[in-house]
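Below you'll find the structure I mean.
Note that this complex is displayed minus one protein chain, with the remaining chains in position.
Showing chain A:
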Amino acid sequence: MRIGLFVTCLADGLYPDVGRATVRVLERLGHTVEFPEAQSCCGQMHVNTGYQKQAVPLVERYADVFAGYDAVVAPSGSCVGSVRHQHAMLARRFGTPALQAQVDAVAAKTYELSELLVDVLGVTDVGAYFPHTVTYHPTCHSLRLLRVGDKPTRLLRAVEGLELVELTDADQCCGFGGTFALKNADTSTAMLADKMRHVLDTGAEVCSAGDSSCLMHIGGGLSRIRAGARTLHLAQILASTREEAA
């Protein structure tokens, strides 16, 4: 199976460890991952901020770059949500019928990491070792756009040494929401405060999620108050082993 990695613009520039971890997990399971370098961004930031036309070239690029793969994987529920739900809308509004068909075909084989592992590759135990208490923030778009359900926590429960602690109000948004965090900074911060309180109430050392953007938000808040809990992407925990710990 030819697996293409859509690393996402955020992981490429700010969280390369998340991309590396995604590659390591899949290679450890015996798969070959390719990284087409012509990729950039899914365009979600543009669409969600009201700049749909500007996102169209990014949609075309995505469909172009990933057309030849059997499966495309991204370590982000939100970016995969954009590919599956927004690309079709943009192709319908601004594109040709050919682009619409291309977009639909690529979207149908684009998976968030936990979906690829559990649904496509049929694995829940990826052979990871992570001897820490972890709580999991399921992220809005993984939950409600992709319906990944308990796939991430099934993967985490299979990690040797890991103790998973339930997060209160886990399904509530952390307050990131892209440019929402800037345009409505006060409301966003109030939402973040509640999310951090619930994370800290668990006593977990690590708050994990399947999306670097939510983790950037939660982690930025935890760091500011010197909370003593850190954030790690699901991929980083799944990549962790005795030899190479996250």
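Note that a residue touches a chain if its C-beta (ideal position, glycine included) is under 8 Å from a C-beta of that chain, and two chains touch if they have at least 3 such contacts; residues count from 1.
Here is the rule we use: contacts and distances are computed from a predicted model.
One chain of this complex is left out of the view, and of "L-lactate dehydrogenase complex protein LldF", "Stage VI sporulation protein D", "Copper-binding protein MbnP-like domain-containing protein" or "Cytochrome c peroxidase", the protein name its UniProt record gives is "L-lactate dehydrogenase complex protein LldF". Screening A:Leu58, A:Val80, A:Ala107 or A:Val159 against the full complex identifies A:Leu58 as the residue touching the chain left out. Seen from chain A, the chain kept out of the figure touches residues 7, 9, 11-17, 19-20, 35-41, 43, 45-52, 54-55, 57-58, 61, 64-65, 86, 89, 140-141, 143-145, 171-173, 175-192, 194, 216-217, 219-221, 223-224.
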